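One protein chain omitted, others in place.
Chains: A, B and C, in written order; residue numbering restarts at 1 for each.
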């Protein structure tokens, strides 16, 4: 596996975000300000566009520059968090042009690490993390299996994580101002995590 | 005739202005800003109140102080013009405690003079003057007749003057901004002139 | 009527009370009447400058009393003239032997009362008073012909007159000289406005006029006086073009003439929009060969919460430029 995997991955994610644009707008309109569909589609398209025609072989650099492009394009909460994830993954993979299975897992571990470093949210606080963390855990625990199988399971885990945000109380972002009322709602950021995991699955299946 | 005539005159005028308050508001609402009913009732009531219990015998002073009270109470266009009329009439009659027929005419001539000095409007310019001037002319030309008869004719002349403002083009105040369109309208300030003349008639009949 | 007020009849009084609390170093009042606002810093022997007018136009008129601008302002009810008596009280307070100049907008009520006050100041108090009436609104009437009276309404441009006259008086010029400067400033100032939404006089309780949700009125006055035309709301650039064409066309300009420009919000217009207009105004003036010495932006003369803007321009010579740039400090205007 090499930089082409990164490119396919970002392409699939950007396609999903464009497709789900209105849906994300609707979801974020219930909890927040409704811009999530715009920022995620604009942001991931910008990330992919920034690297799709690059000759760069260093997977780390490609992830990092995709993140930078995203951060410049959509400096919103989720835009910056996703950029931080990509950039941290990039830092971790710097120098690698060939990726083994462990490196693939490392992309997601570091993506999570980047988001956590930036946003300081913990599991169970009704954020992106609650969709992404289960996916990363799944990737780690299924490293012995076929990558496409493992990725599909991660994708399902992320979607389940998203669904589990119902019932959680929000402590970050706009939803937090609702206090107890926030429990009834699903977290749109966690849905983005599910879309990213799904994009990855599509890129390796 | 003495200061009691002045008091009766101002009383009758203030009663009419209070009675016609809404009507004047409506008329001024068509052409202007609709405050004329408020300013004329408040203003003439203030003028009358300021002098009604006074022991002053000097007719000039009584008129002057009535005018001052009006000017303080309602510093609007018509308020200030009416105050100027009263004050000018006061200046002209200063020192007189007994009034002959010529003095009565002089009240109105000087009232007109006061308004004209302040407002610089000429006959035919669709203002208060077009109601008041015919009344003053009538008082002058009927000086040989019984005062009550003369006053009734003056009152009718003022009302006719008011009606004649239809067709005139306004060159003063808010109505002036309408240009040719103002012709169709009656001037509410001229109606005030008719009410003043009527008040005078009621006070001497 | 959505306003943060108490009783509508206390609107002006309570506003003034707040004002004196907020700016004790700059303003106070005379004769126990809060409507008679005067400077807290009288300058010995200086010509006194007084203005006055209805409330509802903050910062106009009273907000320009302070150091280097006006010395007094008599304050009327909302959109109503103050009384001659109040003007006289201000006049007496600020006269220090050098006489007093009245500068006010071209409205019937104000004119009559200022004239009455000037006569009384002269007859009763032996104070020499001169008057300059500002009529800068190009939309309100055709330009006056030589020797004729200017029938245009006074709007935001009066601030330029205040500023120049205030600086001239501060230079200890004589009453005649200050009057000459004020007249020159007034003669070189033009304004035009556009309104988008009406305002509500607190005691009236309902909008003074209505205007369609997609309409604007070009040339409307600051009390809602009818403008030049009503039409569909246009982009900022087109509005700026139409307004400036009227303003520039009204004075003979030559390429290279210098001007100061005021983009003024009428009450509820965000500053952003004023800057968007300013940007286009600058483009147009460059195209016309006029040089902008300085821009002023913000809410300088409002009509309560009316939506819209006005553009004012003063053509400068060296003298007016010097006076426009002179320092001043008032509750609402600071020139450093």
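Keep in mind that, in the parts below, a contact is a pair of C-beta atoms (placed from the backbone, for glycine too) under 8 Å apart; a residue touches a chain by one contact, two chains touch by 3 or more.
Because the structure is predicted, anything quoted here is derived from the model rather than measured.
*Asks:* For the chain that's been dropped from view, list the shown partners it touches.
*Replies:* The undisplayed chain, in the complete complex, is in contact with A, C.
*Asks:* Which one, A:4, A:19, A:33 or A:146, makes contact with the chain that was left out?
*Replies:* From the options A:4, A:19, A:33 or A:146, the contact with the absent chain belongs to A:33.
*Asks:* Based on the whole complex, identify which of C:41, C:151, C:226 or C:297 touches the chain you can't see.
*Replies:* If we include the chain that is not displayed, C:297 is the one touching it.
*Asks:* Determine which one of C:50, C:98, C:169 or C:278 touches the chain that has been left out.
*Replies:* Of the candidates C:50, C:98, C:169 or C:278, C:278 is in touch with the missing chain.
*Asks:* Among C:233, C:251 or C:284, which one is in touch with the chain left out?
*Replies:* C:233
*Asks:* Who touches the missing chain here, C:56, C:166 or C:221?
*Replies:* C:56
*Asks:* Identify the residues of chain A touching the omitted chain, counting contacts across the whole complex.
*Replies:* 33, 35, 68, 71-73, 75-77, 79-81, 83-84, 118-119, 172-174, 176-178
*Asks:* By the contact criterion defined above, which parts of chain C meet the unshown chain? Give residue numbers in ascending order.
*Replies:* Against the left-out chain, chain C lists 2-7, 11-12, 14-19, 21-23, 55-56, 58-59, 194, 196-197, 213-214, 233, 235-237, 239, 267-279, 282, 295, 297-299, 302, 304-305, 307-309, 329, 332, 334, 336.
FYI, only the chains that are shown with their structure count from here on.
*Asks:* When the C-alpha atoms of chain B and chain C are each averaged to a single point, how far apart are the two points in Å?
*Replies:* Using C-alpha averages as centres, the distance is 33 Å.
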